[in-house]
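A single protein chain has been omitted from the complex, and every remaining protein chain is retained in its original position.
Per-chain numbering from 1; labels A and B assigned in written order.
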Amino acid sequence: MFGSGVLRGMLVTLRHFVETYTEDPRRVKARAATPNAVRQTPNDARGLFTVQYPEEKLAIPERFRFYPMLIVDGTTGQDWCTSCGICAKVCPPQCIWIVRGTQPNGKPKPEPEEFYLDTTICMQCGYCAEFCPFDAIKMNHDYELSAYERHESAIYNKEMLSVTTTFYARTHPRAWAEESAVRAEKEARDKAKAAPATPAPAPVAAAPAPGPAPTGAASTRP
Amino acid sequence: MAAVIDPLIHTSPAPSLDQAFPDVVSIDAGGATVVQADRLLEVSRYLRDQMGYTYLANMTAVDYPDHLEAVYHLYPMKVIGNEPSQGLIIKAHATDKDDPVIPSVTSVWPGANFQEREVYDMYGIRFAGHPYLRRVLMWDGFEGWPLRKDYHEAYYEGDTKPFASRWPGGHHVRAEERARFARNVAYPRHWDPAKATSPDESLPVVDVSELNTIHTQKFVINMGPQHPSTHGVFRMQVTLDGETVVDVMPVIGYLHRNHEKIGERNMWLQNMPFTDRLDYFCSMGNNTGYALAVEKLMGVEPPERAEYIRVIMQEFTRVQNHLFGLGQFLSDLGAFFTPILYAIENRELILDLFEMTSGSRMMCNYMRFGGVAYDLPPEFMPLAHELAFERLPREIDELEEYLTANEILHSRTIGVGVLPAEAAIGLSISGPLLRASGVKYDIRRHQPYGIYDRFDFEIPTRPNGDLYDRYLIRVAEVRQSIRILQQAFNSLPDGPILAGRKAWQIRVPKGEAYGRVENPKGETGFFVVSDGTANPYRYHVRAPSFVNIQALREMSIGFKIADIVANLGSIDIVLGELDR
Partner (left out) sequence: MADAPGNGQNGNSSQSYELRLMTEEEFMAEDAAPPGILVTTFSKLLDAVNPAYNWGRRYSMWPMQFGLACCAIEFISQAASRYDFDRFGWGLTRASPRQADVMIVSGTVTKKMLPQIVRLYNQMAEPKYVISMGCCANGGGPFKEGYNVVSGIDQFLPVDVYIPGCPPTPQAFLHGLMKLQEKVDAERVQDVAWYRRGQTEEIPVPILGPDLIDPRQVPELQVALKAAEAERKAADEAAKLAAAAALAPALAALAAGQAQAGQAQGPAPTTGAETLPSGKPKPISGKVAKAMRERGLTPGVDPIPADLLPPGAGQGD
């Protein structure tokens, strides 16, 4: 019959409409399980699909990358960045500027004096974090960065980029655990090698216990 | 039902080029055939008519210190069983850099039209005999040939990255402050900016048709670059007789972001995130294409698991692209907005998978030379499994349930926007568009890359080449992709994901390579030339949208103005790669 195809199509949309009201209440409970963060699984995502941002937010996967951040040791306040410049070199749009520090004797100091990231150029590819040999630059999850102005605030300097290890361990628990293990292993190896000659150096950073599971809410920069 | 044209099969092999044209062709160091420029047309005809190279996949140019070189990548549409078809590369040189001329091959392969215009735009090579040789990506009146090696743009900082000003003394400075008036911009001598005018964009004069007694006028209307149906910043000049389309002229370049110029300055690895932004729906596919091209040069092969992950990612990409494309297409037909809203639900769930794996929803930057960047996270498998085995099959059934039998869809699409098979091959059309015209050609099957030869899937074709077929072909391809996904999940091995160590300074051996993948929109090809350094000497993207858009004229003439919008939707263009 002519028109039956159209009618069948409308039945499908009607079904969706009804599901919005029948499926959604069932899922409200599941949503509440993670405060502020919604996870949608393929079969669960029926009925009303909308995430009620800003009241609830979508859970952020750990690997999510927005702008980079610099890791600063939470206990000593020491930059992990050694100003080796790999991130600045590998950056595809060349949006990282680093001034290498100098020691009083004129030799380069393994610490950046200045570190700039032009957020109007950065393409968030994550290469800086991927190729940093010191785990000193990572990708931040904070995406709520809209501003009324860009000429002053869009160039992030070292201060704005720096976060503590604690913060990083909270947002990236899995990566933190893996990297800590690698570092501990390397340290042990170095210690074993250097043991006869020098006294064991104090551990650089005690791995803070990973905080609660990431809530998905983009935390503000500390 | 018209018979599906299985590509032209040649039984008797013709004499090879160097036998037929002994004094015209020579073989260069890389094994490519160099043809004397003045005999190019003759050789091209022979290649097409006698040797069966009916499909000009890619055409571009390279700027060498002493000459400009036009490069043509040809493939036969010859399929016998699953035997991979071998491509042929021919080249022609133009030695006079002040006025380089090469004969146009548009009369042999009409698909060269836009590609030659692009080469003219970027290199200034004049193609003698080209029907409409004007700038295509830049505007008329633009000064300079941007892709020549001696062209420097306003913010030029150095020939190669990384720039020395970033480290160790990297004080931030904005490029526009450093080069206020763009010192490198070549303004013509004695030119007064006060008298500058934009190029004449006035449309051709209205002409009175001499049809019968009623005085009707042909008139030209301009759609775009800001138009809700143009999928971005695409413009077309449509000549109408009443409501019937007489001519269509795509005007592009409104999103020309200089990928190739930037790509030649980047290091090899740095191009990977830029490929994301070509076809921004299918970053996984673009990544793979680029990785394939460079891997060919480097001679590395990804480990087994990485190959499987690549297939999974590409097929998910195809599913989400086709779903979104169908949604857009139906919006263009007037089905606001149910199909696209349903499609986006599924797309979002696929993007979630991309995000948890690669870190970004759209700009995945996931492939590396010799593998992939990260392993799949533990939460990937359950979700992906659920999606591939349960949700997507169900959703595609539902899509068919509410659309395929829809009478309104039928009356808008059946018999409209027909693109015949021969025309499609001639215009170098690729992807679903080609298969909807009845040509059974799919790079995954006919020149398998990665591990596609291990999967059991069909290449859907449709016989009529109209809008409805293009709708059906995408639905069928989604089903096949789901099949591939299911097989891949069932046999995904464990193991490493990257051959060798992660490295950012990559030196690629001298040579050139063309990596082509079957992206959802068609053949995405990356032509790279390496001179043995850390940066590509030439980086060219053969974008399916750019070539496929040439079909718009062919399929729209004689139909109504409203069908143009639908035709455009059915080509499924994306401006990022159309303009690059």
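We take it that a contact is a pair of C-beta atoms (placed from the backbone, for glycine too) under 8 Å apart; a residue touches a chain by one contact, two chains touch by 3 or more.
Worth saying up front: this structure is predicted, and the values here are computed from it rather than measured.
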{"item": "Residue of B:Gly30, B:Pro131, B:Gly169 or B:Gly299 in touch with the missing chain, whole complex considered", "value": "B:Gly169"}
{"item": "Sole residue of B:Ile344, B:Ile451 or B:Ile557 that reaches the chain not shown, by the stated touch rule", "value": "B:Ile344"}
{"item": "Residue among B:Gln36, B:Gln50, B:Ser107 or B:Asn258 that touches the chain left out of view", "value": "B:Asn258"}
{"item": "Contacts of chain B with the absent chain, listed as residue ranges", "value": "137-139, 141-144, 146, 150-157, 165, 169, 171, 173-176, 178, 180-194, 196-199, 225-228, 232-233, 253-258, 261-262, 265, 273-274, 277, 280-281, 337, 340-342, 344-345, 347-348, 351, 361-363, 575-576, 579"}
{"item": "Residues from chain A at the interface with the omitted partner, ascending", "value": "49-54, 57-58, 66-67, 92-93, 95, 118-124, 143-150, 154"}
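What we mean here is this: only the chains that are shown with their structure count from here on.
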{"item": "Geometric centre distance via CA averages, chain B-chain A, whole Å", "value": "33"}
{"item": "Residue ranges of chain A in contact with chain B within the complex", "value": "2-6, 8-13, 16, 40-43, 45, 49, 61-65, 83, 85-86, 88-92, 94, 96-100, 108, 114, 116, 118, 123-127, 130-131, 139, 155"}
{"item": "Parts of chain B lying in touch with chain A, wherever the complex brings them together", "value": "157, 161-163, 165-172, 174, 266-267, 269-274, 276-277, 338, 342, 345, 348-349, 352, 355-360, 363, 365, 373-374, 377, 379, 383, 386-387, 390-391, 398, 401-410, 502, 504"}
